[in-house]
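Only a single protein chain was left out; the remaining protein chains are all shown in position.
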Amino acid sequence: MLETDVCGIRFRNPLMLAAGIMGSTASSMNWILESGAAGVVSKSFSLKPHPGYKNPTTVGVDGGIINAIGLSNPGVDNFKEELKEINRKDNVVIASIYGATPDEFSSLVEQINPLVDMIELNISCPHAMEGYGASIGQDCNLSHTIVAASKDASEVPIIAKLTPNVTDITEIAKTCEDAGADALSLINTLGPGMKINIDLARPVLFNKFGGMSGKAIKPIAISNVYSVYEAVDVPIIGVGGVYNFEDVVEFIFAGARAVQIGTAIMDEGVEVFSKINADLEVFMKDKGYSSIDEMVGIAHGGD
Amino acid sequence: MLETDVCGIRFRNPLMLAAGIMGSTASSMNWILESGAAGVVSKSFSLKPHPGYKNPTTVGVDGGIINAIGLSNPGVDNFKEELKEINRKDNVVIASIYGATPDEFSSLVEQINPLVDMIELNISCPHAMEGYGASIGQDCNLSHTIVAASKDASEVPIIAKLTPNVTDITEIAKTCEDAGADALSLINTLGPGMKINIDLARPVLFNKFGGMSGKAIKPIAISNVYSVYEAVDVPIIGVGGVYNFEDVVEFIFAGARAVQIGTAIMDEGVEVFSKINADLEVFMKDKGYSSIDEMVGIAHGGD
Amino acid sequence: MIRAPQAVKIKEIIDETPTIKTFKFDTDIKANPGEFLMVWNVSDEKPMSISNIGDNELSITVKNIGEFTSKLHELEVGDMIGVRGSYGNGFKTDFKDKKLLVIGGGVGMAPVTALTYELIKDNDVDVLLAATTKDELLFLDTYESLDVNLHPCTDDGSYGFEGYASNCLLSLLEDTSYDYAFVCGPEIMMIGIYNILEEANIPADYSLERYMKCALGVCGQCCVDNTGWRICVEGPVFDSEQIKLIDEFGKYRRDASGVKY
Partner (left out) sequence: MIRAPQAVKIKEIIDETPTIKTFKFDTDIKANPGEFLMVWNVSDEKPMSISNIGDNELSITVKNIGEFTSKLHELEVGDMIGVRGSYGNGFKTDFKDKKLLVIGGGVGMAPVTALTYELIKDNDVDVLLAATTKDELLFLDTYESLDVNLHPCTDDGSYGFEGYASNCLLSLLEDTSYDYAFVCGPEIMMIGIYNILEEANIPADYSLERYMKCALGVCGQCCVDNTGWRICVEGPVFDSEQIKLIDEFGKYRRDASGVKY
């Protein structure tokens, strides 16, 4: 009863791994799949290897963490070797990619198409270098060009991952839909945020600013999913502070067809996937829901 | 040693009450002043009485609350009676006002000028009616017009209160400075956010969306203060998730000359002001700081 | 205390009087007598005192006086409502072997009834049960079966003492004195009672009502003059010493906009 689909791609259950969390190696992603996730989104990678920022790249705050990993990755050539080792049987494998230009995106898309079921475009990382990440997703024109170029080059569905750090997320969502995105995932990390150590009188992160994730950002993510659901027709994947089955239901009721889980793994371990699946099934039986499909967006209905 | 000043206005200590929290009556504001705050910002009021939204107007979430009170207030005529009763001796009394047009703002400013030490413009409430609150503060032109009109009409310093719910807060900050704002306060509530009750499958707030406040938003507030400090020359008042002296120091190091406290009162009681003042003094002595002034913005310095 | 509504299923509805119903539901919310819940029916949310505290079970008792309360009266067993709380500062309960007086007017009997169950364990309790007319005497049957000295009182004399609660109180004080009293009812009634009890030197707890929004102590909507106390945190119950400082008691209150009336 937990099956769902996102633009025609079937998921055993609505849970997948969020980009950038334990997603750099086939080994860790296979472990996550064995732990109950129906799909995995890889760490975002680019054409060339990139070391990311110096440490500290993460710091804990009330209700979550802020991070500025800086999109470190071994480059597409190395990453293809990882993608090949992911167990695709019954699982959905999604590559997250990033770049600065339409050409970079389409080149990445072409190279990985045969190895994955879907491709997520990271146009939303709030601590990327100038020209990357959210500097794309905060600009409608840039977003349109990048999504359109990726879609043209792709044989698999394209997901545009959105940043909440804009004045109006529905505008960008509609732009991405117009440009051909098959689905949207939201939200990437919030802010940016900052943590200052008061004894050393310095921002903790090497990059000073970092994106916020975890429980604290869930209300913002839910609100964004709810708004975007009313603005677009393409399916939505909810991300941001999912820790338990209640959170999953909240995202689905707001309009998501599936959710991604990241920071919760820090607190709950990889067991979080099987735990949520079990609890979600009990909830659905209790309430008389027989499919995820019938639950999607119902918080919009009525009065 | 706790004294500070914001654009020439002297505060006994860097703590003041944030707008909209226990700020609807002279009685409650006097209580807050007696509890150790050096200043109070009133609930935002408008020309005419306004009942705000129906309940639920607040709901708890991890790390804080989301609210959509909807700017309820008894109108300027009634509010003037409250302002007159606030004990101004050694205290800083700040009126927060809102409206939709430059005329509304300047009319409010003129009426209350004699009763207050400063005026804060609420151009940042994320759950205000269309045309009010953040719909002003998310638009540079509107912000400029409103701030300039208020400044023209005012005999006391004008504070523009900024919303974090924009693509780039420094842009709005610079606009407000250009328009004549004497100081900036940031941030107003974050988001908006949403809480859905999964048993009733409905957003809890009557207005569905509400602004988020409390601990959870502090990293975003710190980051915004840090960025705006590098973008403008006018003094900054930090707001968002201040619960203890460490939070105050973090804001000051990021660039704030004073802070406002709201949601913490829910968890810590009105005693939060005297507690923080006492702890802050101990911290300053321990570290050898002799004034707030020398602490402002030091997280920007060095390496 | 929870700050987001918890959905509960109404398991029993009791028609108390022509205008008052009690709703019972299971919940793990813990409460003390005098505290209240914010009750959400998906279209509005309002404060209601807890009228009975059971094992993992609470009751509210609602008088139909307007849009929200009339919608609550339409609810049926099995329907769901949202509740959050419990909020506020309740009645003093640490009494032993004392002569106590509980005074409730109309639906004001709700909070003091949860209290009475507690008080009668260790004390000698008189209850002054007031209403406009016999049919509106709330919990009359319950009180008749409880170990209390019951003094019913109706404005029209259709049952018990004829006259206002304050008159009834004066008559009780003719031959009895009390160590402590507990009062809840319309403010116009409570101010009369307060004057009498102060005169008689009987300290008491009074439960007040003001317009509520957050119930969390932040919005400031419910603050009273001149102390600034919040009905939702420092109240709704105040003792005689505190009531003395609440200038607006019995005089005025503020509506949803904050306008005095």
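A, B and C label the chains in the order they appear, each numbered from 1.
In the analysis below, a residue touches a chain if its C-beta (ideal position, glycine included) is under 8 Å from a C-beta of that chain, and two chains touch if they have at least 3 such contacts.
Source: prediction; values computed, not measured.
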{"item": "Of A:G23, A:P164, A:P192 or A:G211, the residue in touch with the unshown chain", "value": "A:G23"}
{"item": "Contact with the hidden chain (one of A:T170, A:N197 or A:S274)", "value": "A:N197"}
{"item": "Residue, one of A:M16, A:A37, A:I69 or A:V259, that touches the chain absent here", "value": "A:I69"}
{"item": "Hidden partner interface residues of subunit A, rising order", "value": "20-32, 43, 49-52, 54-61, 65, 67, 69, 72-75, 78, 195, 197, 199-200, 202, 204, 206, 262-263, 265-266"}
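Everything below uses one rule, namely that only the chains that are shown with their structure count from here on.
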{"item": "Innermost chain, taking as reference the mean of every protein Cα atom displayed", "value": "B"}
{"item": "For subunit A paired with subunit C, centre-to-centre distance based on mean C-alpha positions, whole Å", "value": "50"}
{"item": "Rounded Å distance between subunit B and subunit C, as computed from the means of their C-alpha atoms", "value": "36"}
{"item": "Centre-to-centre distance between subunit B and subunit A (centres being mean Cα positions), rounded to whole Å", "value": "33"}
{"item": "Residue list for subunit B, restricted to those that touch at least two other chains", "value": "61, 195, 199, 202"}
{"item": "Multi-partner residues of subunit C (at least 2 other chains)", "value": "42-43"}
